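Please find one structure pasted underneath; my questions will follow.
Note that this complex is displayed minus one protein chain, with the remaining chains in position.
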Amino acid sequence: MKITLHVNAGERTVDVEPRTTLLDCLRDELRLTGAHSGCEHGVCGACTVLIDGEPARSCLMFAPQAEGYEITTVEAMSPAPGELGIIQDAFCAAHGMQCGYCTPGMILTAHALLKHNPSPTRAEIVEAISGNLCRCTGYGQIVEAIELAAQRLRGANTEAAR
Amino acid sequence: MKAAPFDYARPKSLGEAASLLAAHEDARIIAGGQTLVPMMAMRLARPTLLIDIAHIDGLSGICEEGAQVVIGAMTRQASAEKSSLVHAKLPLLAAALPWVGHTPTRNRGTVGGSVANADPAAEIPLVLVTLDGEVRWQSEKGQGGCKANEFFAGPMSTELPASAILTEVRFPVWDGGNIGVGFHEASARRSDFAYVSAAAQVQLDGNGKCIRCALGIGGATPFPVKLDAACAALEGTMLDAKDIAAALVADVAGLDIMVDGHASPAYRRRVAAALAARALSDARDAATGVRA
Partner (left out) sequence: MNERPKFRFVSADRRVREDRRFVAGMGKYVGDIAEAGMLHVAIVHAPYTAAKIVSFDASRALAMPGVVAVVEGEELSTNVEPLMNGLDTPKVQRYPLAVKHVRYNGEWVAAVVAQTRAQAEDAAECVDVEYEPLPFVIDAEEAYRPSSPPVHAAHGSNVLLDRTFNWGEIDEDFAASDHQLSLRVTWGRSSTVPLETFGVVAMWDPWAEVMDVRASIQMPKYADQIARAMRLPGNAVRVHYDIDVGGSYGVKRGIKHTVLACYLSMKLKQPVRLIEDRLENMSSGDAHGPDRIFDIDAAFNRDGIVRSMKMRALDNAGAYAGRAPFQLGKPIGAIVGPYKINSVRYHAVSVTSNKAVQEAVRGFGQSPTNYAIETMMDRVAEHLGMDRVEIRRRNFIRADEFPYLIPSGTRYDSGDYHTVVDKVMKHVDWPAFVAERDRLRANGAYAGIGIAACLEPSGGNSSFEPLLNPANTTTTWMESCRINVDALGNITATIHTTSSGQGHETLASTVIGEVLEFDPDSIRIVRTDSLTSLPGNSPVGSRMAVMLGGSCYLAANKLKKKLKAIAAHQFDCAPEDVDYVQGVLRAKDGRTLKWAEMVNIAHRNFHLLPEDCEPGLEVTNVYQVPTGTDLPTADGRVQMYPCHSFEFHCILVTIDPDTGKVDIPRYVIGHDCGTVINPHIVKGMTLGGIAHGLGAALMEEFVYDGEGQMMAQSFMDYLLPSSHEVPQVEIVHHCTPSPFTVMGQKGSGESGYLGAPAAISGAVNDAVRSLGIRFNRLPMRMTAISDAIAEAKSKQSN
């Protein structure tokens, strides 16, 4: 079936089987491969995207269900090709990753957290990322990255800052 | 892990949805999909028609109606979690919602979907049963409904009539002050399905005596149960530890414990009693203004 998705501030029409998940649609049809497939049953969070600004599992949604929502993927987090947003840069500064597979989901989750809560406590950060599994880091440097991003975003004092 | 093929429909009205559901034997309603989609990915569920009710007007929203708070079936769990009405009027639901999956699944998962799926360990059904709530549905034949304690039939099984669509869930609001709640879960990871959960809401008089008590257990039994005898025994007590322990004995011993590979029946029964006691004492402390 033909569906039209609003992805990263653009409109994209694709022809997919209804059973195509939003994850597979983003990756295979739109070639937005930043969202990753980790479990396909909604546990790991590697496929996290934002739907109307809030994190959600793209493997737990069929593509036709996604019509009418604003979908944001990690590809929209960079201000320009080759440039890092504040959260992305903080993840680099703290080395909040190893293999990078969970990273897009973590970045988007951090983005949504910091939008609602500019000064999260450590416990709030831990809670926010608890739906995103990471097998490499033990989460320590991811928490540090989000703490650093929060601190920098508060300093940046600009809405556009990511 | 790709779902078996199906057709997809997005009705604009409840009537249209009900007609579709009645006309297709293997049709299923999808709301938030946070339970159904994984089942479909593993091909444990294989509907041939998926009816998406996300765009039907009137299925979402939270409002107060008399002595009840009514939550539309399509209301996202995250919306309920953030609702000031829920916080003000349904403190037990407010306490339980953060335990429902994770933020990303609550952003999509719905209150009605959780109730209709009837997972024995799910938190919203537990609160609904504990508070003596109601569910309402609609089918081609018209509207219907029942009490929560008549609705759940077993693991992932309810009395929702075939080709009916759950439309709303109703939670009684307790009148007056000195109300406190407690909610506890035992799970391997904080956000996993509970081996056992316990929900309690109590109301005290000015002297700290319990005048109203609701206590429910989830996860341990094929569907959540309210411990009516214990509640009755606790009304009129000061809810001290001895009262609580004494009141729980018979009800917990009588629980029809579920058997699976995750926890021994003895574990579930023992921990049900322990968490029930914690939930009650938390509720008591909250009602008297003592921070747990």
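Letters are used for the chains, namely A and B, taken in the order the chains are written, and counting of residues starts over at 1 for each.
Keep this in mind: a contact is a pair of C-beta atoms (placed from the backbone, for glycine too) under 8 Å apart; a residue touches a chain by one contact, two chains touch by 3 or more.
What you see is a predicted model, and the numbers here were worked out from it, not measured in a lab.
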item: Full-complex contact with the absent chain, from B:Leu36, B:Val271 or B:Ala286; value: B:Val271
item: Touching residues (missing chain, whole complex) on subunit A; value: 17, 19-20, 27-28, 31-41, 43-44, 46, 73-75, 77-78, 84, 88-89, 91-95, 97-104, 107, 122, 126-127, 129-143
item: Subunit B, residues in touch with the chain not shown (by the definition above); value: 1-5, 42-43, 186, 188-193, 195-196, 261-264, 266-267, 270-271, 274-275
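Note that in this section only the chains that are shown with their structure count from here on.
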item: Between subunit A and subunit B, centroid-to-centroid distance (C-alpha), Å; value: 29
item: For the subunit B and subunit A complex, residues of the former touching the latter; value: 1-8, 10, 30, 33-34, 37-38, 40-42, 50, 52, 54-55, 78, 101-105, 107-108, 190-191
item: Subunit A - residues contacting subunit B, complex; value: 1, 17-19, 21, 24, 40-42, 45, 48, 51, 54-57, 59-62, 64-65, 68, 109, 127-128, 130-131
